[in-house]
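A protein chain is absent from this complex, but the other protein chains hold their places.
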Amino acid sequence: VSPPAAGDLRYDTITFLTDYGTTDEFVGVVKSVIRSLAPAVTVVDLSHDLAPHDVRGAGLCLARAAQYLCPGVVLAVVDPGVGTERRAVAVEVGDGVSVLVGPDNGLLAPAVALVGGASRAVELTDPAYQLAAPGPTFAGRDVFGPAAAHLCRGVPLEALGPAVDPAGLRPGTLPLTRREGDTLHAEVLWVDRFGNAQLNVDPDELEEYGEAVGLEVGGRVRVARRAHTYGDLRTGEIGLIVDSYGLVSLALDRASVADELGIGSGDPLALAVLADTDEPGSGADGSDRAEGVATAVTLGRRSPRPL
Amino acid sequence: VSPPAAGDLRYDTITFLTDYGTTDEFVGVVKSVIRSLAPAVTVVDLSHDLAPHDVRGAGLCLARAAQYLCPGVVLAVVDPGVGTERRAVAVEVGDGVSVLVGPDNGLLAPAVALVGGASRAVELTDPAYQLAAPGPTFAGRDVFGPAAAHLCRGVPLEALGPAVDPAGLRPGTLPLTRREGDTLHAEVLWVDRFGNAQLNVDPDELEEYGEAVGLEVGGRVRVARRAHTYGDLRTGEIGLIVDSYGLVSLALDRASVADELGIGSGDPLALAVLADTDEPGSGADGSDRAEGVATAVTLGRRSPRPL
Partner (left out) sequence: VSPPAAGDLRYDTITFLTDYGTTDEFVGVVKSVIRSLAPAVTVVDLSHDLAPHDVRGAGLCLARAAQYLCPGVVLAVVDPGVGTERRAVAVEVGDGVSVLVGPDNGLLAPAVALVGGASRAVELTDPAYQLAAPGPTFAGRDVFGPAAAHLCRGVPLEALGPAVDPAGLRPGTLPLTRREGDTLHAEVLWVDRFGNAQLNVDPDELEEYGEAVGLEVGGRVRVARRAHTYGDLRTGEIGLIVDSYGLVSLALDRASVADELGIGSGDPLALAVLADTDEPGSGADGSDRAEGVATAVTLGRRSPRPL
């Protein structure tokens, strides 16, 4: 298959996400390899400072960004199993609007699900589209980066390797909330730079909880107040806000609620109707609704659409 | 108003400054939104690791860079009041050579003043040039980034919202030095990565101080020697050098003077004529001159010119 001439790109953007950090030259080397293969492509960095080997955190990061990414190739590498039998894959979404390239370890799954699922997928096995390498541990440089660049140049997906069944790709796992009576058991999905703690909680799930909500974390109970934005909170007051992704986040005004509560990504907590509030809880209804959540992906409020 | 065709850009560069950090996807998402709206624009990152919510520090960073920035749009977001009544603005300088986009919280003010003041300004209110958002807390993605992209595409400033009086924009506050007899009371403006401490002191203010200057900080007195560059200093010797922005900085050769003295941005210190020096101080003159400083912006030695 002959790729189109340079400048006649199939995709002109690669969105790039890794846990490589930016101290070592890893990110720059992958970009240089991409530039050698597809000079007119622009690389947009999503993050390279994700916690090393944190596949779940990186998958959530990619899912949060997914609906805002411009069409193109997404190159995502958080890959503790590099060099082992985990597959290297390219996953097409939106009938070719975008392609996600990375390891088949659950990293790509939340974003793929969020944008409507995969239309096709292949395993990256053809060495003609890889760099020869002295060792197997830098797949971003040798396998994934070249695949992303070749896809931009118009190399067809199927040229990169054999088709794999999208249904067989390793899923991501997102925690669901669980309702017990008036208590909503939830989990911290993400703590951002400012110390805000995003929960796996949809605003609808808090409808019956009133303005002030009991917050059980680490054996203590605190009160959190629902607010519109950070500046609506008094100093030291814990807020429950609908964050910029449409999920419920814990927040303080100009301070880190994660530090205040001693919580981090993956930690459990519970939201409860306060005993002294006038608003009755409605546990039964809530339980039913929570049980009805069928998808493993709850991030994002908009209609899923292709990247 | 119909914007010009893609490729026929009004501005082709967005200089981008935030306190978002680079671990979360915030910066990448804003870039992706910009690229969706104005694909041919190049984004130049100035910094994203400024201290969270540090409006003063970010404003000084932008001012230090201002005279070196290529013309275009400056997108600056350090925004603790996001979602409250603080205004979102676009400020035109140099009769349209550049436009600064960000919150009206003093962040843009030092750079605007340095390049000669604003020619026009508008409040960013028209939702047609914003993204619909599930929550109000990510204005970089939903308000500021889109405004920057639309300006690049040729959307006129006045289309983004109602005009505001540039004189009513929130000013930045820069500390002035104060002379008492032979003592010059100053402040640390900035500590850079290497531990050099830039002071709010113009080299002219040290004219009468001789080669060795008394440095009072934290109740102790040290001696600092005026030097041309770091390598002119003996190991452990504190230097007073004219830094790359034309201001006086404290420095050590290959070590952090900020660590050595225990100082950080915003800390006060005093420069004094050493008792045992032959050179007389000239307090009265110096006082008069210091009082004569009329502008709040003292950064940069060159003639102000448009970004």
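In this document, chain identifiers A and B correspond to the written order of the chains, with residue numbering beginning at 1 in each.
In this text, a residue touches a chain if its C-beta (ideal position, glycine included) is under 8 Å from a C-beta of that chain, and two chains touch if they have at least 3 such contacts.
The model shown is predicted, which means the values in this text are computed figures rather than measured ones.
Q: Which one touches the absent chain: B:Cys61, B:Ala121 or B:Leu184?
A: Answering carefully, the residue with contact to the hidden chain is B:Cys61.
Q: Going by the contact rule already stated, which one of A:Pro136, A:Pro156 or A:Gly181 would touch the omitted chain in the full complex?
A: The single option touching the absent chain is A:Pro136.
Q: If the missing chain were put back, which residues of chain B would it touch?
A: Given the touch definition above, chain B has residues 12-13, 15, 17, 22, 42, 44-50, 61-62, 64-65, 68-70, 192-194, 228-232, 241-246, 253-254, 301-302 touching the missing chain.
Q: Mind listing the chain A residues that contact the chain we can't see here?
A: Touching the missing chain: residues 19-29, 31-33, 35-36, 39, 52-53, 80-84, 133-138, 141-142.
The rule we apply is simple: only the chains that are shown with their structure count from here on.
Q: State, to the nearest whole Å, the distance from the C-alpha centre of chain A to the C-alpha centre of chain B.
A: Inter-chain centre distance comes to 34 Å.
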